[in-house]
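Let's turn to chain A:
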Amino acid sequence: MKKLLAALLASAMVLSLAACGSSSSTTSTTAAAAAATEAAQEAAPEASAEPAETIKIGFAFPMSGTAAMAGKYSTHGADVLKEALGGVIEVNGVEHPVEFIYADTEGSEEKTTNVYQKLIEEEEVIAIVGPDASKCALAAGPIAQNAGCPNVATFATNTAVTETGNYIFRACFIDPFQGSVAAAYCEEQGYKTACIMFNNADAYAVGLKDAFIENFDGEVLGIEEYSGSDVKDYNVQLTKLAVQNPDMLLLPNLNVELGLQIQQARSAGLTCPIVCGDSADTPDVANVAGDAIDGVAYVSAFSAESTAPAAKEFVDAYVALYPDELPNSNAELTYEATKMVVSAIQNAKTLDRDGVRDAIEAIDGLELPSGSMTMDATTRNPIKGGVIMQYDSEGVTHFVSSVNP
Partner candidate 1 sequence: MSTILEVKNLTIKFGGLVAVDDFNLDLEKGELVAVIGPNGAGKTTIFNMLTGIYRPTTGTIKLEGEDMVGLKPYQFAQRGITRTFQNIRLFANASVADNVKMAATMHAKDSLLQSFLRTPKMVENERELDEKVMDLLRRLNMADKADLLAKNLPYGDQRRLEIARALMTDPKILLLDEPVAGMITTELEEMAQLVVKIRKDFNVSIIMIEHHMNFVMPIADRIKVLDFGKTIAEGVPEVVQKDPKVIEAYLGGALNGNA
Partner candidate 2 sequence: MASILQFLVYGLQLGSVYALLALGYTMVYGIVGMINTAHGDFLMIGALSTFFIAKAFESINADGTYPMLIVGLIILISMMFTGGIAVTVEAIAYRPLRYKPRMIALITAVGVSMFLENFPRALPFIGPNPRPFPTLFINRTFNVLGASITSTQLIMIVLSAVTMIALDRFVAKTKIGGQMRAVSMDKDAANLMGINVNKVISITFFIGGALAAVSGICYASAYPQVEVYMGSWLGNMSFVAAVLGGIGDIRGAMLGGFILGIAQIFATAINSTFGYAVGFIILIIILLVKPAGIMGTLTIEKV
């Protein structure tokens, strides 16, 4: 028995070490990147005597766990660009094969740090796109920063995310901006009183709520909370808010919760307009809410009915690739983040992580579905305007107004 145990333990050790050893061919990451750059620069004039270096871009999304839907849309968004690139990126006239590497974060910070290490150290990606949640970006950001790997977060709205360091960017709004857009819209509409119901276990909801309260000039009549997206009963909170009879209701919550909340708000007797954050930009919300979706407004950067060529191109390509669905905000932001990385690779002075970082920081007037985007070099947040979108009774979104507080 003891021998068996010893053997078991030994095999366990060997197993783990063998797993560790599988990457034995790797050399120091920065050295490799530098070497690659040199190779690329030398190879460029002679026009591909050897096959060009493969460029790898890493993606960190929750493909399992309760946030799996966001991950699904995100990968689809990235797929659109992957399809458009056709497997190659042209840099200085050289066609580099490009590889998109998707990794599952399970929506957990711990797993996200593992994913970042894997992408940076083992896959040696040139940049990372994602993750979609602030908590994951906050935990894994320092890893990208320390390794000097540029990272464009997709849906991480917490202000602190890009404060981690100069390698961390994002494609989305920050909480305060979105809150102020929502507040400005509400004032524009002449809402004097508001009620809020938010998820006190979720950073996104808390952030939006705080930013809204700070910017809203009217009176907040009532705030109700709930914890987590486990139990989907919001009747009590909404019934209590209905008594206040506010001019509007703010629901700054996650997309998996919004559909039911909108529905329950209507049946609890809240007839006032409902305003949400950009998480509401998901076809599933309209789907679940059914008739109740009529008139729900939300903050967004992107309008699917936009006639701008970049937007139309994206939506058409998405529907062509995934005929059964429409892009949501996760898909769109991932597409934009990936596009930022790809354009930075094309414009980079040197084809390495630092070069890409500098190029992302220098993005100016990049045509994206949400419009022309310029990177704010000091905060590493995109400078883009907010739009207010509204659902009609069919669950189709319409552009309402463009708000730039």
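Regarding candidate selection, all candidates are chains of the complex that A comes from, given by their letters.
A few remarks follow.
Please note the rule applied: a residue touches a chain if its C-beta (ideal position, glycine included) is under 8 Å from a C-beta of that chain, and two chains touch if they have at least 3 such contacts; residues count from 1.
Since the structure is predicted, the reported quantities are computational estimates derived from the model, not experimental observations.
Any copy counted, the candidate of 1 or 2 that touches chain A in this complex is 2.
Residues of chain A that touch candidate 2 in their complex: 64-66, 68-69, 71-72, 200, 224-228, 230-233, 235-237, 239-240, 243, 256, 259-260, 263, 267, 284, 287-288, 290.
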